[in-house]
Structure formats: structure tokens, C-alpha cells
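The complex appears here without one of its protein chains, the remainder shown in place.
Labels run A, B and C following the written order; every chain starts at residue 1.
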Amino acid sequence: MPSSTRYPRQGENLDFSRVMFFTDAVFAIAMTLLVVEIGVPETIDGAADDPAALLEVFDDKAPLIFAFFVGCYVIGSYWAAQHRFSSWLAAVDRGFVALTVVYLSFVALLPFPTGVLGGFAENPLSFFAFAVNMGAVITMEAVLFSHARRRRLFREEWPEDVYRWELRSSLSPVLLFALSVPVAFVLPQLGIVMWFLAIPFGMFLNRYRPKGAERYLT
Amino acid sequence: MPSSTRYPRQGENLDFSRVMFFTDAVFAIAMTLLVVEIGVPETIDGAADDPAALLEVFDDKAPLIFAFFVGCYVIGSYWAAQHRFSSWLAAVDRGFVALTVVYLSFVALLPFPTGVLGGFAENPLSFFAFAVNMGAVITMEAVLFSHARRRRLFREEWPEDVYRWELRSSLSPVLLFALSVPVAFVLPQLGIVMWFLAIPFGMFLNRYRPKGAERYLT
Amino acid sequence: MPSSTRYPRQGENLDFSRVMFFTDAVFAIAMTLLVVEIGVPETIDGAADDPAALLEVFDDKAPLIFAFFVGCYVIGSYWAAQHRFSSWLAAVDRGFVALTVVYLSFVALLPFPTGVLGGFAENPLSFFAFAVNMGAVITMEAVLFSHARRRRLFREEWPEDVYRWELRSSLSPVLLFALSVPVAFVLPQLGIVMWFLAIPFGMFLNRYRPKGAERYLT
Partner (left out) sequence: MPSSTRYPRQGENLDFSRVMFFTDAVFAIAMTLLVVEIGVPETIDGAADDPAALLEVFDDKAPLIFAFFVGCYVIGSYWAAQHRFSSWLAAVDRGFVALTVVYLSFVALLPFPTGVLGGFAENPLSFFAFAVNMGAVITMEAVLFSHARRRRLFREEWPEDVYRWELRSSLSPVLLFALSVPVAFVLPQLGIVMWFLAIPFGMFLNRYRPKGAERYLT
């Protein structure tokens, strides 16, 4: 271990990249930790080598596996949204770093309501908790977006109407989440369907985006 | 925290790299989480300092440790396949990002059937569940491959026969997984052997690859 | 798998970057693992679909959820501090790598006192344990800083007074943590408030920083 070995920094983009990789890591871990909530039983009712007895376990676990996939696609789609948003950035600042920590705290929490949703799928309060957590993530996304706009962190200046449209469009799922809660009190399954309506709803909103917006909203 | 500190982005390849690093992170976590399924007992039958009593614990855990290594090599070989595949890519697009999330959801699920396999090694249904999950991962690999081909994301144009050969070759383990399920009903251990036959089988297939394919399939 | 496929290294900054990404990964995992300590109950007192029964669970979990957020912001703010500090570095050496491992061992431990804090929020010893762990992280930060100074790893030479001020300023939260322990014996909640006083306290200290320091302490 000669004292002279030095590993020099080269290039300047590491500080920017690290904020993105830290974000990626939290998303990846939150998504992969979901599997822990499914849980593997230590024993089954019946002979250990009886397929019928193990099938019953899979049957019992079905709502947890379903919640695992719901959680994966929710976390995955937020990651994809963050990836798209940050492809527009030319820089980050210290305020962006601080807000990212708050944003990621809500992402890191998601496995908890996902587990509750899997364990108590017929309980409307499960939906409420999950929807509140998703709403917090999306709100922080909008806060990061506004911060980036205010501090001129984007690669290019956007017209005011493009900025406003994108902000509203990214917040629009909050409306669907809010509506899903009373729906879930009547029919829980329909509540989940409403969350995924966010995707076609976003495509629908896209029709009304300002002229020339496609130049910025790549 | 002076408001003027900015960390600029430099270079353009970060958006591409992030998709790869997110993929790497999910694979790495899925592989490392497998150890949690082994579990450490809190007490043992006999004196805490008796080697014979602890040996019995290791004996009980043997199928779980075996399943850990099976899971590690399955996940590791899928990661190596993704690494090889993406070395051919010149770019990714938003559709690739979305399909990657679906692909990774099946990777993230693998610790669950691995745990079941460890806990119920003599139950053919364990094999079925594991084989179905592996089949889903491989199918999504093929979907990503086809998407990249259709959207011209490869570094260079491939001849049609090279493309078809690589697609079939990457899907060929699905056949082995499907065959392993009835085999496992007779002899579970032989089922696992069949999964790892995918490696020599791939080498065998390699002999029949189109002329000139080695230029592309590096 | 032709034997000739080689993936060459390009550029020289990978060895430096890896130390930062390893650091980022440990922080990200520690932050995301906190959610495991909350735990999802398998059954509830009352009907599985009764919102009131599930509400009671959330009520029981409130201190654990609160501890999750405390842990997230503590770990997140240490990560932000490490990100800021390392943006000043021109290189790392092998001693820096070794000290980073010690530093990260204390970061990786944080989910344990966070879980204890969540489970025993009225117990002053919980505060003591958490404060000791935070103190160890901050002390190692200062050790890394001094090492970087001694081995001339910074991008530019700093005046002696700027260096001393930054070192004292980064260690100042240790004083607040030490004071929080007797306070927590009287009123636990006030103990946590004192930890977060580190932020305004840092801003206050900033007023007394040496002239010209803003050139270095970006």
C-alpha cells in the first residue's frame, strides 16, 4: 500500500451523475425490497412434497404477489418519470439535492403501504394509505420540477405555457388517486384500476399540449 | 450553502447509462437478498457452544444454501446476458425504458420462488414456480431484443438470419424449463440439472449459427 | 462466447468514481432498509376489511413511521454532506478508501438505532444510542476531511483558517447530539428537535466564517 497511489478525478460531471445514481439506487432497492413482503412460509399444511398443499400457499400469497407487481409498476413508472425529467436538466444545485432527499424518503416508504395493500386487499384504508404515499411522491416530483425551473437548471428556456402544461400534467394523477379512495370504499379492485388509468389519461392530456411543446417535452 | 453552487452535467451519455445502472442495481439486490431467505436461527437444540448442535442447523439449512447458489447463478447468468445484449446497443428509447421496468419486475420476484425452492425442495410445484419465473425473465429479454431491433437501437444493422438465430437461441432455455417441470415431478434434483443444461445447450446451438454471425454476436 | 470479446476501460476516472458510487450505494441501502423496521402485520384485531381495525394498526405504527422519516433525513443529510465534501476532492488514495470503509460501517449501522428509536420512543436510551451512532458518522466525516487535507487531495489549497472553520463547523452537530441526551431524559421529543437544530445552527455558524471562505466552501 504505497502512500503515493492516487486515483485522480477526471472530468467534471461526477457530482451531477451521483445525484442521479443515488436516486436510481433508492428506486431500485425500494422495488426489489417489495419481494420481502411476500414472505416464504416455513411449513405448509400437509406433506412437504405435496403439490396440492403448496398450491394452497401460492393461493394464499396471491394478493401479496399481486401487490408486489402493483408496487413494482408504480415505483418503476416513477423512476421512468424521474429519468425523463432529469434528461432535461443541465445542472443541479444544493437545493435540488436537499429536495431529492425528501422526494426519496417517500419513495423508500412505498414498500410499507404496498405490504399493507397485499395483506389487507379488501380494506379501503389500504388504498387510502397507498394513494397518499403515491400523492406525496408525485407532489415532490412537481416541487423538484418547479425548483429546477426557478433556478434555471433546464438545458434550455421553456415557454411559460409549456412549463405550466407539464406541471399540471405531471400532477394530474393526484386527482385520480384522490378519486380512487371513495371508489375503493365501494369496490377495492376498481381503485387499483383507477391508478393505472393515469397512463391513458396522460396520453389523452397529451393531445391538448401547447403547440411546439414536443420540442421540449421529449 | 451558497445559492450559486451548481453541479453541471457534462457529456450526453448519462441517460443511456442510467438505464443500465438501474438494471444492474435491481439484479445486484435480487442476488444479494437471496441470503435473507436462508435465515439465522436464534436458538439451537443443545448447548450454544456445541459444534454438533450447530452442525445440525447447517444440515437443516443445506437445501436453503443450495437454493441460494442456484438463485445466484440463475440471476448472475441473466445479468451477464443483459450485459452482453446491451453492449450491442447504440441507444435506448422510452419504450425500452418501459419494457425494462416489466423485465426487472420479474427479476425482482426471483427471490420468492428461490425461497420456496429452498424450503420445499422435494415439492415439484417449487420447480414449476421457479421455471415459470425464469421463463418470464427470458421472454422479456426476447421482447427487449425485438424492440431494439424494430426501433433500430443496435450499433449496426444485422442480417436477418443473425437476428432470428440470436432470438431463438436466447429463447431456447424456455424449452428446457418447460421440460424440467414434468421431470421434476419424477425426480426434483434432475429438474435443476436441466436448468443448467442451458449453458452447454447454448454452446451446442452456437455451432449452427449463421456464417459471419460472430462479427455481430460478440 | 467468442474468447476475443474484450470490454476496454476508457478514461482514468473510474477508480475515483467507484469510491463515490460505493458510498452512494451504502447510503441508499441504509436509507431504504429503514422501511423494513416498520413491518407489516399479518393479522389485525377485527375484520380484515374493517377500516377502523386497520387504522389502529397505523396508529400503533406511528412511532415507527416517525422514526423512519427521522432516519431518512439524518442519512439523507449525511449523504448530502458527503456529496458536498467530495465535490472539493481532486483525488482519493488508498488510505481514503480504508477510512471510507470505517465511515460506511457506521452509516450501515444506522437502521438499528433507528428501529430501536421507533420501538421505544419514550426510552431515553434509544436517543443515546442514536446520538452515539450519529456522532460516530460525523467524527469519521471529520477524519476523512483531515486525511484529505493532510494528503493534499483537495482541488486547491485552502487557507489554514478556512480549513479549521470548516472542520469545526462540520463537527458542531456532535455538541448538539451530546446535549440532546440529557434533554431526552426529561423530554424525549425535545431531543429529536435538537438534532434538527443542527441545520439552523449551521446557518448561524456560517455568518462567522472567515472572509473569502465562500470561494472554497461552495
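Note that a residue touches a chain if its C-beta (ideal position, glycine included) is under 8 Å from a C-beta of that chain, and two chains touch if they have at least 3 such contacts.
Please read all numbers here as calculations on a predicted model, not as lab measurements.
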{"item": "Absent-chain contact - pick from B:A91, B:V132 or B:L167", "value": "B:A91"}
{"item": "Options C:A91, C:V116, C:A131 or C:A198, residue touching the unrepresented chain", "value": "C:V116"}
{"item": "Sole contact to the chain not displayed, among C:F22, C:F58, C:W88 or C:F196", "value": "C:F22"}
{"item": "Touching residues on chain B - with respect to the absent chain", "value": "11-13, 15-17, 19-21, 24-25, 27-29, 31-36, 38, 40-42, 44, 48-51, 54-55, 57-58, 65, 68-69, 72-73, 76-77, 79-80, 83-84, 86-87, 89-95, 151, 153"}
{"item": "Residues of chain A (touch criterion as defined above) contacting the omitted chain", "value": "1-2, 4-5, 7, 25, 87, 203, 206, 214, 217-218"}
{"item": "Positions on chain C contacted by the hidden chain, ascending", "value": "1, 3, 5-11, 14-15, 18-19, 21-22, 25-26, 29-30, 33, 36-37, 94, 97-98, 101-102, 104-105, 108-112, 115-116, 118-120, 122-126, 129"}
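To be clear about the criterion, only the chains that are shown with their structure count from here on.
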{"item": "Cα-superposition angle relating the copies chain C and chain B, to nearest 5°", "value": "180"}
{"item": "Centroid spacing, where centroids are CA-atom means, of chain A and chain B in whole angstrom", "value": "23"}
{"item": "Length of the line joining the C-alpha centres of chain B and chain C, rounded to whole Å", "value": "33"}
{"item": "Set of chain C residues in contact with two or more other chains", "value": "25, 87"}
